[in-house]
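Excluded from the complex is one protein chain; the other protein chains are retained at their positions.
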Amino acid sequence: MAGKRKDTYSPEWLTANRWFFWIAAFLACVMAAPVLWVTALSFKDNALLMRGTEAVFSAPYTLKNYFDLLHSSLVFRWVLNSMVVAIGQTAGVLILASLAGYAFARLEFPFRKTIFVIVLFGLAVPEQAVIIARHQMFSWLQLHNTYWGLMLPGMSSAFGVFLMTQFFRAIPREIDEAALLDNTPRFRIFWKVLMPLTMPAQATLGIFTFLLAWNDYWWPLISATKKDMYTLTIGIASSQRNFAQSEGLGFLAAQAVFAALPAVIVYIFFQRHIVTAVSGGAVK
Amino acid sequence: MSATIDINNVTKAYGSLTVLDEISLGIEAGEFIVFLGPSGCGKSTLLRMIAGLESVDKGTISIGGDRIDTLPPGKRGVAMVFQTYALYPHMTVAQNMAFGLENIKIDKAEIRKRVEAAAETLEMSHLLDRKPAKLSGGQRQRVAIGRAIVKEPKAFLFDEPLSNLDAALRSRTRLELAQLHQRLGSTMIFVTHDQVEAMTLAHRIVVMHDRKIEQIGTPMEIYQRPATRFVAEFVGSPAMSMLPIKALEAKAGKTGLDVAGAGMIETTIKLPADFKLDGAAIGLRSEDTFVVNPGEDGLGLTVSVVERLGERTLLYGKLDNGLDLIVEDSGRSTVRAGDRVLVGFDEKALHVFDGNDKAYHWQEEA
Partner (left out) sequence: MAESYRRSSWSNALFILPYMSVFITLLVFPLFWGMWLSLNKTDLFGGAKFIGIKNYIRVFNDPVFAQAVWNTVVFVLVSVPTLVALGLFLALALNKTTKGSSFLRGLFFSSSVLSVTIVTLIWRFVFVPGDGLLYLIFTKMGWETINFLSTEGWSLFAVGVATVWWCLGLPMMLFLASLQQIPGDLYEAAALDNASRWRILTRITLPSIKSTILLVTVVQIVFQFQLFGQAQLMTNGGPSGTSRPIVMYIYETGFIRWDVGMGAAASEVLFLIILVAAMVQYWVTSNKEEA
């Protein structure tokens, strides 16, 4: 408002000019447009769309595509696979990273510092550098097209260990000392005293890992080659291949909306945790 | 169930940095002993060594005659109250107190009995199901003490427990700690840098400075007959005023001291023949000084700051030769800043310090 003056000068004042906001709002429309487009398409009958997609702007709308989807045999199998893999990988990461984080933060053992540095270097290794070798390995071990085969590679991520180590380090040492005077054995200190205090980090790491596992593309692409072992992400990709001659744009659009739902639901409920995970907790 | 604690020639070093140097000390069963000293003197380190949280590099520590410095913290029979309380944040008060007992497999009924008894002693039975976040600072401290009580330890260790409390709570808690000690009769070791806490709570005080023990004694001993210059200046508020000794003259049965700013003083304090003069001084506590009526004998003091405390008035000023002196006057003093007054002091209350900072006091004719 032109007449309204802010008495304190703050970062908000910096871009209080309305132009900033309206450009951002315009960009937001551009952001939302594709999603709205696809969602709208999903509510149209395929036959009508075949004749021309302008049909999307007018009635009639239908839920037929979603019914077809629900009757399609494989989609639910794919969702199940994604669930198992994502939950399994998340559980694995949380357990492995917590145990290791506690040890790196609180315990002493030979070469502790060196090993930690090596783990940190692991953060720099991109997927391509290891994926071919991993594939060979898993072929030899016959782990392809199995749940373990899909879950295991993600558990080697150094990010979780790094995060948990930082978190354990932040807990005041006096708590450990009080537990020592309470005659608590090491593992009990870890499990009953310190772990419960890392819940925020567990939540953050857990959600982050869950999404990463759910959305993983390259590894499931080459490891899950049987249609019934596809994760949802790969399943959607396979349907895309026949885009031009597909079962119909409407049906495909419904697939896209359906596949996006889990991630969107997780996002809506856990937005705070996701933002914390990526921004280090500094964004309010 | 309290025990004696013997600390023998204990040394601790971090690499080449010595933190405690040949400390020896005997603590009696049931005693309330205070480790007093400025930060960095090693008092907390010594306490943590008794607890087992720091290792002993040389020497031994024993409780009740049994050597403990090789045992892990939980097995020494001591309990510690941390400065920050270190309560387990996710457990209730009752669980906090029960935790240690669960670890040594004491049966549930006995645990409950002890927890409830301790809660009653500390008047926090109504807080048993709360978590630390919902407690005030004073309540948290009581939980920390409760956690120690239920263990029925041979000794209680307190690491500056009153530092985190505000002033009003501090004096109240001091009182409660004294009452607790009377009730339980256990050996208690209390670490602090606050001399008021030390003076009011201790049976004996261990004054520590720069990695060594300066003096061990009852509060009155420490106060009235400090063994070294450091103790004399550390204990007592306001601090003792120091006036350098310029010359010494042995006379029949007495010693004459030529003191800067105070002139010639005769004292019956026995000083040895090899008394080191360089760096020697006499010490005067403000309560041993007084303002003399004008016209009588006295030293001239130009007052720069007057502190009216109600029951007494402190005059901060400079003697004619420029040396600082703090003099105490009655609460009804009418002296103002800028006045020049005449002051005197009780010669029997002099403390004499030689060049090695060793103290000599007036001996009672037994």
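In order of appearance the chains are A and B, and numbering begins at 1 in each one.
Just so it is clear, a residue touches a chain if its C-beta (ideal position, glycine included) is under 8 Å from a C-beta of that chain, and two chains touch if they have at least 3 such contacts.
Since the structure is predicted, the reported quantities are computational estimates derived from the model, not experimental observations.
A.B. asks: Taking the entire complex into account, which one of A:L163, A:L211 or A:A224 touches the absent chain?
C.D. replies: A:L211
A.B. asks: Tell me which residue among A:I95, A:V117, A:A170 or A:M199 touches the hidden chain in the full complex.
C.D. replies: Going through A:I95, A:V117, A:A170 or A:M199 one by one, A:I95 is the residue touching the chain not shown.
A.B. asks: Name, in rising order, the residues on chain A that touch the hidden chain in the full complex.
C.D. replies: Listed in rising order, the touching residues are 8-15, 17, 20-21, 23-25, 27-28, 31-35, 37-38, 41, 49, 52-54, 95-97, 99-100, 102-104, 106-110, 112, 115, 118-119, 122, 124-137, 152-153, 155-156, 158, 161, 173, 176-177, 180, 186, 190, 211, 214-218, 222, 232-234, 236-237, 240, 243, 249, 252-253, 255-256, 259-260, 263-264, 266-267, 271, 274-275, 278-280, 282-284.
Here, only the chains that are shown with their structure count from here on.
A.B. asks: Averaging only over C-alpha atoms, locate the centres of chain A and chain B and give their separation in whole Å.
C.D. replies: 58
A.B. asks: Using the touch definition from the top, list the residues of chain B that touch chain A in their complex.
C.D. replies: 51-53, 72-75, 78-80, 82-84, 86-90, 99-100, 103-104, 147, 151
A.B. asks: Under the touch definition given earlier, write down the residues of chain A that touch chain B in their complex.
C.D. replies: Where chain A meets chain B, its residues are 172, 174-175, 177-185, 188, 192-193, 196-197.
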